[in-house]
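Here the complex is missing a single protein chain, while all its other protein chains stay put.
A, B and C label the chains in the order they appear, each numbered from 1.
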Amino acid sequence: MSLNIKNLTVYYQTLKGDVQALEHANLSIADGEIMGLAGESGCGKTTLSNSLILLKPPMKLISGTVELDGKPLPITDMARMDEYRFKKVSIIPQYAMNAMNPTRKIGKMIEELLHSRRVDYSTLRTELTRRLELVKLSPDILDMYPIELSGGMKQRMVMVLSTLLNPSLLLADEVTSALDVSSQKSVSEMLVEFRKREFVKSVVVITHDISILYQIADSIMIMYAGQLAEKASTETIIHRPLHPYTHLLISSLPKVGVRYAEKRLEGIPGNPPLLLNPPIGCRFRERCPMAFDKCVEEPPFEEIEEGHFVACWKEPKSYAQA
Amino acid sequence: MAKYFRRKLLIYLLTFIIAVTVDWCIPRFMPGNPVDLIISRAGLKGSAVSQMYTFYMQAFGLDQPIWKQYLNFWIAIFHGDLGTSIFLFPSPVTKVILGAVPYDLALLIPAILTSWFAGNNFGAFAARSKRLDNTLLPLGYILTGTPYMWLGIVLAWAFGIAWRIFPIAGGYSFAMRPALTLPFIWSLFQHWFLPFASLFIVQFGGWAIGMRNLIIYELEADYSHYLAALGAPKRLVRKYAFQNAMLPQLTGLALQLGVIVAGALATEVVFSYPGIGYLILQAIHNEDYFLLQGCFLFVVIGVLLANFIIDITYVIVDPRTRAGMQGGAS
Amino acid sequence: MTKGKKRNELLYFAFRNTKLKIGLGVVLFFIVLTFVGPLIAKYNPTDSVGPAGAPPSAQFWFGTTTFGEDVFSQFVHGLSSTFLVGIVGGGLGTILGMTIGFAAGYRGGNLDEVLNVLTNVVLTIPVLALLVVISAYVKVRGVMIESLFIGVTTWPWAARAIRAQTFSLKTRDFVDLARLSGESPVKIIFTEIAPNMASYLFMTFILMFGSAILTAATLDFLGLGPTQGISLGTMMNLAVLWSALMLGMWWWFIPPGIGITAIVGGLYIMNVGLDEIFNPKLREM
Partner (left out) sequence: MRKSTFLILSFLIVMSMVLAACAPAAVATPITITSAPQVVKETQVVTQVVPATPAPVPLTYARNETLYTSGTQWGPPSSWNPFNGGGYAMGTIGLVYETLYIYDPLADKFIPWLAAQDMKWVDPTTLEIKLRDGITWTDGTPLTADDVLFTYKLADPNGDFKAGLNFAGLYNFLSSIDKVDNLTVDFKFKANPAYQEVGFYLWQTPIVQAASWSKLDVKDITGGANENGIGSGPYLFESHDQDRQVLVRNDNWWGIKAFGKTPGPKRIVDIVNGSNNVALGLVLQGGLDLSNNFLPGVATLVKGGYGVQTYYPEAPYMLSANVAALIINEQIKPLDDVNFRKAMAYAINTDDIVQTAYTGIVKAADPTGLLPIWDKYVDQDMVAKYGWSYDPAKAKQILADAGYKDVNNDKFVENKDGSPIALEVTCPSGWTDWMASIQIISKNAQAVGINMTPAYPDYGPWRDAQLKGTFQLSIQNESQMSSTPWSYYKWVFQNPIANIATAQYGNYGRYDNPKAFDLVNQLNQVKVGDDAAIKAITSQLQEITLTEYPTIPLWYNGLWSQVSNAVWTNWPSSADSANHYLPASWRGYWNMTGIEMLLDLKPAAAQ
């Protein structure tokens, strides 16, 4: 197992109280697995990804442990965690367009970054060039400023940079959302290529665009309001979802492969609960057509069949057939 | 980049033209005739009055049609001729000003640069933690709110009168002749220090606050988060944030120049420092519109030049302007 | 989140922001003093009512001037012209800056080009030098005239800032919507754009307010302030002309300077507090 998350609960501390952004997450990702992480805005996707790499105030770890490659990841210890960042865990942030220092030449920035991580830039230089060519970037851009690059180029540059030290885990947060359709495709294909070439071991692709996941992800995990709802192989999630929310989410897609714009689920009345003071039990309860008494208790995220995890009290099969 | 400079030059040119025009109006639309004032100051009597009146009207070209006077003014400016001072009759205005300018430069350049650098570094330092931010920065706010001349007088009183550490008037010791000797330079320094300090202190506060605010924004910028996520040490993140925050501070410097010059003028008055500020005040009190005109023009040219230098510096340090993407924004 | 909730949240943070509390506290204190001061000050500020140059005492709280005038009375009366300059000068500067900033930012194109050049030109001319020249023309100056001068020479800074904000706001959906529904540009600016940068405009005003006070103080100090009436700046000017500090009459010279420093410093601190309230990113600091 590459990544093993146990009972991870992370809150945001605000002056009004804790925002319960991630509750009791249990999750494993296998070596070489590309896992898609999907859900509405504010469902905790980014919180999950951030807690794995940059857990800092106002985020606060309430409980849980994370293991990477069999060793515990000191996610709360900013200083010790630095050793793992970039080298073991890396991220392609949501804001990749602005992720590079605007006033530094890209190559210079990489050099300074590597130097600060005590990595020798000169030995990596050839590999960097090779990878740039792989993503169809000329090595000349190392002498350019970020502003001279197009959006897609910046995205690919950040991809190369983030994976330069061959991390075990790559968190790719909305890597495609800012791009046009053709760039989206090539960027997502590159992710697969990176895994193939073992630049990265496993990848978490965070998106609200399930169609992308359908193309590249081995498995998909659906989150709702800070709770894990369902995880299964891509095929299973798309065709045989078990959780009512997954079901509604998938069925609301106009058509697989067509871009899914960020919007609230229209088919389900109501809004996701405010996480400042969320309802106890299943957080989807109030909007769930199948909800019943038991849902006031929090459903466990259980493996129903091999590789298929669901957090729902309802008899899975009956729902699937319903 | 060419577009950027074209725009800049256009603005400078326009500013200069407008400033010169305003300047030209100064003696011409003031109540009273400047030539009357010269004659009255020279203490002339009787028939000599009308004689001299005609003479000076011609000398200043005030007997010509307005449009021609305006044209002549432009020609004169390019010959460095700003007329004759009334209050310091018969000194040419240019000569009077050139005598004062070195003192202004000696005061302004170090005060602007040191306060800018020190203030920025201090602001960046204070932005490090909430505790520093809450303990050190209020000082900055108090300093920026302090009127220059008030601080100057307090300093003059404390260091000049009460403790007698520094002299309070003049450009160098009244017992000295200028020479490139150590005691003389020391004397220059002693006389320069308090005016410099009062300018420095007030500006220091302003830059510190500006930097503090900017650096907090920069530390929250995406690139800072990305660097942190990649495990870059705080030092590197801060360095980048600081360097990037310097850019708006550079623009800020250009914007502040006028205010700083104003502060310097007031400070010079307080310390009887023989710069242009003192001349301007005397020119006003003595109705010396030609001198006022000259001082104003000099200040405008100085500020324009400084702005231009800042613009060039900006292009050098900020790749975005060089990349030609920011053309009109500044 | 609805607007009401947002407002509550702002208030919530406002009540917890020490900087805002301190800054506002200081400024309010002086505002109250401006109104209450003349009631508790026992003397006419320009009347000779006591011994010359008396130190602070129970009778003369801030002592007296060389002419036996009550410094406290002068101080509280001076405050009102100081605030007047701030409100009128800073207000006028903000309004001019808004007008030009909105017009340039919203209309764009040639109008923007022209206004931008104008802004930069006025920005480059040293304001104080200009003010000094203008002031020298006017025979008898009052606080209003002074404020007016300050207002019409200090707007460019605000105009630039507001233009940039308008630029970024005008491409937003809600502005597009308003435009599509055929509303007039003026209406769009005042109903759609301005409210969305209200906090920004307010902070701009506060900064202009503070700088107007400082500018006025400098002018007053140089003897180019109001030829009638009293302000904190003219108090300083008189105290210097009569060598108050040199002769040990610190009570005459120190209070007006502290007053200005406290008001302007208070305004600036308040502004940083407001910034933190309106800008969630900064709240964490």
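The rule we apply is simple: a residue touches a chain if its C-beta (ideal position, glycine included) is under 8 Å from a C-beta of that chain, and two chains touch if they have at least 3 such contacts.
Owing to the predicted nature of the structure, the values given are computational and were not obtained by experimental measurement.
Peer 1: May I ask you to name the displayed chains that the omitted chain touches in the full complex?
Peer 2: Per the contact definition above, the missing chain touches B, C.
Peer 1: Determine which one of C:223, C:257 or C:273 touches the chain that has been left out.
Peer 2: Of these options, the touching residue for the absent chain is C:223.
Peer 1: Can you work out which residue in B:96, B:201 or B:227 touches the chain that's missing from view?
Peer 2: From the options B:96, B:201 or B:227, the contact with the absent chain belongs to B:96.
Peer 1: From the list B:83, B:258, B:274 or B:319, which touches the chain that is not on show?
Peer 2: Final answer for the missing-chain contact: B:274.
Peer 1: Would you write out the residues of subunit C that touch the absent chain, in ascending order?
Peer 2: Residues of subunit C in contact with the hidden chain: 46, 48, 52, 66-68, 136, 139-140, 223, 227-228, 237-238, 240-243, 246-248.
Peer 1: I need the residue numbers on subunit B that touch the omitted chain, in ascending order.
Peer 2: Missing-chain contacts on subunit B: residues 30-32, 36-37, 39-49, 51-52, 55, 85, 87-91, 96, 99-103, 105-106, 109-110, 113-114, 117, 153, 156-157, 160-161, 164, 167-181, 183-185, 188-189, 192, 269-272, 274, 278-279, 282, 284-287.
Following the convention adopted for this analysis, only the chains that are shown with their structure count from here on.
Peer 1: Considering B-C alongside A-B, which chain pair is linked by more C-beta pairs in contact?
Peer 2: B-C is joined by more C-beta pairs in contact.
Peer 1: Which chain is the middle one, judged by CA centres?
Peer 2: C
Peer 1: Cα centroid separation between subunit A and subunit B, in whole Å?
Peer 2: Roughly 54 Å, centre to centre.
Peer 1: Any idea how many Å lie between the Cα centroids of subunit B and subunit C?
Peer 2: It comes to 22 Å between the two C-alpha centres.
Peer 1: Please list all residues of subunit B that touch 2 or more other chains.
Peer 2: none
Peer 1: For the complex, give me every residue of subunit C touching subunit B.
Peer 2: On the subunit C side, the touching residues are 18, 22, 116-117, 120-121, 123-130, 132-133, 136-137, 139, 157, 164, 210-211, 214-215, 217-218, 221-224, 233, 236, 240, 245-246, 253-254, 256-257, 260-269, 272, 275, 281-282, 285.
Peer 1: Hey, which residues of subunit A end up touching subunit B in the complex?
Peer 2: 53-54, 56, 81-87, 90-91, 93, 95, 98-105, 112-113, 116-117, 145, 147-148, 158, 161-162
Peer 1: Given the complex with subunit A, which residues does subunit B contribute to the contact?
Peer 2: 221-223, 225-233, 235-236, 240, 243-244, 247, 317-320, 323, 325
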